[in-house]
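Note that one protein chain of the assembly has been removed; the remaining protein chains are unaltered in position.
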Amino acid sequence: MKIRPTAICAALMVIVAALPLTSLAQGVETARVQETVTTARFKKAAPYRVGVAAGYLSNSWVVFCLQHIRYEASRHKEISEILVTDAGFNPGKQVADIEDLISKNVNLILYWPVDEKAIQPALEKAVAKGIPTVNTGGGFTYGPGTVANAFIDQVVLGDMVARQLFKDMRGKGRIIAMLPIAGTTAAVDQLAALRTAIKEFPQIELLSAEYGDWNRAKAKQITENLLQRHPRIDGVFSPAGQMSIGVAEAFEEAGRLKEVVMSPGDEYNGWLKWVTKHGRGGAVTFPTRVGQEAVRLGLRILNGEPVKRGLTVPSEYISPASISRYVEPKRPDDWWASTLPEEWKPK
Amino acid sequence: MPVVSRSMRLTDRGIYWVLAAALAAAGLIPEFRSLGNLANVATQSAALAVLAVGQTFVILCGLIDLSVGQLTGLIVVLVCDVAAGRDAMMAPALLLAIGLGAGSGAVTGLLNNRLRIHPLILTFGTMSVLQGIVFTYTDRSVGRAPAAIAWLADGRLLGLPVAPLLVLVLAAGAHVTLTRTRFGMHVRAVGGGRDNARRAGIDTDRVAATVFVISGVSAAIGGLLVAGRLGVGYPHAGAGFELDAIVAVVLGGTSLAGGRGSVAGTVAAVLLLGLTNNVLNLLQISSFIQMLVKGLIVIGAILVNQPGGRRAFA
Amino acid sequence: MAFLEIRGLSKTFPGVTALDGVDLSAEAGEVHALVGANGAGKSTLMLALAGVLSPTAGEIRLAGVPVAFGTPRAAIEAGVSIVYQETSAISEMTVAENIFLGREPTTRMGLVDRRRLYEETRRLLDRHRLPLDPAAQVGQLTVAGQQLVEIARALSIAARVLILDEPTAVLSLAEQRNLFDIIAGLKGPRLLILYVSHRLEEIFAIADRITVLRDGRKVTTVATADLRQADLVRLMVGHEVRERIPLPAPAAAPPLLEARLNGSPPRLEVRSGEILGFAGLVGAGRSRLGRSLAGLDPIDLRIDGRPVRLRSPADGLAHGIVYLTEDRKREGLFDNLSVLVNATAAALPSLSRFGVVRLAAERRAGAAILGRLRLVARSLAAPVRELSGGNQQKVILGRALLCRPRILVCDEPTRGVDVGAKDEIYDLLLELVRQGVAIVLISSELKEVLALSHRVLVMRDGAAVREFTAGEASEHDVLQAAMGPLPGAA
Partner (left out) sequence: MSTEAERPRVRMAAIVSGLSAGWLERAAIWVVLLALLGVAALFSDAFVQPIYLFNMVRQAAPVGMAAIGVTLVMVMGGVDLSVGAVISLAAVVAAVLMDGQAGNIGYALAATLTIGAAIGFANGVLIAWNRASPFILTLGTAVAVYGLTQIYSGGTARGIVAPGFREFFNQRIGGLVPVLALLFLAAASLAVLVQRTTRFGRSLYLVGSNPGAARLAGLHGARLTVATYTLSGLLAALGGITLLARSGVSSTFAGRGFEFDALAAVVLGGTTFEGGRGGVGGTVAGLLVLFVAFNLVNILGLNYNTQRVVAGVIIIVASAAYTLLTSRR
């Protein structure tokens, strides 16, 4: 008992050190997105019970997306019920949730994953039982467990944000990247898009990529230290508006906001307010109406209509000049510019 | 001469009453009563049950192990990555998992004995270190679990779900170990009073190191089950497991002060937690209200179950 | 060469020399008593012998072979076992599990053989006539019961040396007697019994030879037969113990405190300036009654003739009733806190203003009272756990006095206290009585109760059975009342 633990510990260290990080981010493959899916075997008569297996709900974007789902469902008589489960960022629980939804005999499952690979087996069970599954949100999944996707292409989004940033920086300078939770599709795709885009701009240097966990306070604290470490930072790549605010605040408090170019964020209301106030940055949208598109897609599958494997909801660039059409100054920061009718907006 | 078995105090039985009441209430829901659903509940709870059984040893010994969650995550990632879906890699993956679990537990045990810092702080530190190692290794899902491990976690044997059977076997083994072996008695003795156990000639350091090894191995087995269920090496897979396991152990009537408690209570508590999730889902309770209800259940169960604790660790 | 030969044994802790070159030789077959005031080093010596502490210097030889027990396990394997002063049984386990802890019998399968465990325990308990249930949870036993568990455990281990460190401190008279019988029965040519105690009567009753320690050094070893009690006391404390001051007469006044009792007399009364002694066997209900008076259990009380209901010790304090616990460790001392904080713990309301402690006043009050008690301490800021038992008791007494008690309920005020400190505590009680305090004195030491009390109330099985007035009762009478009409009692 004296030697073994140390030996094993050492072995562990060797293993960790020896295994290189081989996996590279995969761009969304057009061919797969465009692929046609036959859906005859999912055809069913109304009424439909729709299950929503949320990987998480405690996030304002997701709350808006879910409202879009409810709103769209309200417009279809054939949908009798919406059942929502919340995995609270735990993929194990999401697996269990999907199993529970199957037990409840839902006819369609919309979901957004905590981890897309982890819930594939559970989704496959659903598909095997004739329940179609629609991935909803910020990623494209290709696999037997996912019948179709209604999604925002994060690679495209990351690319748009990066290129706008580089344009605003006139193609040169040193940047930092603020990404969401490490390992999430969002973080992986955005970073991959950034790295790809950077290759075309030899004078752009990525100093550091950090993970702010969609957390404004954390983004701020990380940036405070980046400011200590790097005497000059010319640009910030931060596609998530809620973190961009924290980053910008840290620059402002250090008196260095002038030196830096902020990339576009998304249509997070707090960020839109910031853009309005400072007249810079802009936004590349991450549309919450993807939820509505997912419901429509699901209904087409239940009708037996052939669909594309991936339905892309495009992101749009909003320049600082036109931001005023989107910002809602009297609404909270933690809010999204959306096309929801007033009565369907979150209370 | 009569051999009298240890009498059970009323308070030790609290969790069984709560579980029975919850089962009876759940029985009113039609969907709940289906065998498939019950098998689901048992299967969903299996990984936590294994971790909680391991944690029972640690807590009975008067210690605590916060590192098991991240250790589980590390094992999930490594097993899936090494095996990469190949059944031929099953044996090396298993060896790796168990070896790593035991090794990590042994390191924790060694540090616990050498450094003499509170195990909560020590394992809080090792938790952080393990988390760092997991994410240094990978920040996204990697590899694939071999079919054999998926079967272990999700499959059926003679129509019965495998994972709950495995839990049953492990729990029975743990129960016998704790109540019928010298080691088990020494675990309870060290938990009941470390100095007193030492004076009785028990090598308390060895007992402490061993329970950490057991905890590590339980994290390894739990990790295999999680890997089997998720199918991939998800780096966050273990997050929060440590607290769920501790909650289950304490709800099961094991005193955080050590010395008193049982594996059966732990397993009952895990079932109660799994049941709660399942029933609240079946009832279509909003996840936000579910969270509130779960908190209240933990509070309620602790009130029913743990009178007499007054201190942080009692 | 003696059976047990200790040469030049020293043990120093940072800043403290607990043992300073102690020599000791003892023979198999004898009961060898170890006496000394608190802090003389008796316990340290025994702990070193039991492998719990490792000595700084010196040598221990057993049957001519040098032994250095690094661990308790080594000592146990060498046949040395110890019964500790403080109970060290594990309360979550059963009697049998405790007795064979670390030496559990196993089956061929490697599992613990519970049948044999309980049978062997039963046999052991029967052999030594120890009234214990092998399957009982130790945590549910009385302190005396737990002590018996340890004695049983030690008896099951002891092959060559049995160390008893103040084993009778928590035992009732009957249990003590039983223990002496057991010890007498154990005496044999191959077993050395080392016996540590404060109680001189006991030592004279059972010891063959006595070794006296003082301030970490050995004073002498003498045969019991060659010694008188007074000589022994002088050897221990280094000076003669004064004769006690005669008891002042109580004031003729209406009772300060009255309480309803079971049995006869049906009422308890204490007057200002009077000491009422409680005698009885352990478990007779004396302590329970004492605790009721302090507000820990509900009881019908009258103070100054008016009915009073105490819901907590705080209520008791508000009425001037101060309770001095018998269990210093569990409910007396704030182990890690300073001497001063310990002393003023109960008097904070009078030492603070608007919720803020007046630190200077606190220090003055604490220093004054502890000075009056002649406390020996490194500093008032030192943790109270560093003090000897007698000084710890003085700190707790000081705490009681700072509350300006009208009624002082003392449960075993001199337990674990050495001879010199004992006398100082007696003096203090008498002084309080002279100042008009009413005292309820609960003690297992009959001599103490008889010498100090104006009246003695004897209890048995939770009920009062008899009341004696001072001078009327002999030890024999009280014992007989306490033990009841048993054939052959006393």
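Here the chain labels run A, B and C in written order, and each chain numbers its own residues starting at 1.
Keep in mind that, in the parts below, a contact is a pair of C-beta atoms (placed from the backbone, for glycine too) under 8 Å apart; a residue touches a chain by one contact, two chains touch by 3 or more.
All of these numbers come straight from a predicted model, not from anything done at the bench.
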item: Partners of the unshown chain among those that are drawn; value: A, B, C
item: Touch with the omitted chain, as defined above, among A:Asn215, A:Thr276 or A:Asn303; value: A:Asn215
item: Residue among B:Leu251, B:Ala268 or B:Leu282 that touches the chain left out of view; value: B:Leu251
item: Residue in contact with the excluded chain [from B:Met127, B:Ala200, B:Ala268 or B:Leu282]; value: B:Met127
item: Residues of subunit C (touch criterion as defined above) contacting the omitted chain; value: 13-14, 294, 296, 312-314, 316-318, 323, 325, 330-338, 340-341, 345-346, 348-349, 352, 355-357, 359-360, 363, 367-368, 370-372, 374-383, 399
item: Where the missing chain touches subunit B, by residue; value: 111, 115-118, 120-122, 124-136, 139, 243, 246-247, 250-251, 255-256, 286-299, 302-303, 306-314
item: Absent chain, residues of subunit A that touch it; value: 57-60, 62-63, 182, 208, 210-211, 214-217, 220-222, 224-226, 228-229, 242, 245-246, 249, 253, 268, 270, 330-335, 346-347
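By definition in this document, only the chains that are shown with their structure count from here on.
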item: Interchain centroid distance [CA atoms averaged], subunit A/subunit C, Å; value: 71
item: Separation of mean Cα positions, subunit C and subunit B [Å, integer]; value: 44
item: Subunit B partner contacts - residues on subunit C that touch it in the complex; value: 50, 52, 71-73, 75-77, 82, 84, 88-94, 97, 101-104, 106, 110-112, 114-115, 118-119, 122, 133-135, 137, 153
item: In the complex with subunit B, residue positions of subunit A that touch it; value: 1, 4-9, 11-12, 15-16, 19, 21, 23, 54, 57, 83-86, 88-93, 95-97, 99-101, 103-104, 114-121, 182-184, 187-188
item: Interface residues, subunit B side, partner subunit A - complex; value: 31, 34, 36-37, 40, 44, 47, 78, 81, 99-100, 102-104, 106-107, 109-110, 133, 135-142, 150, 154, 206, 209, 226, 229-232, 234-237, 239-240, 277-278, 281-282, 284, 286-288, 290-291
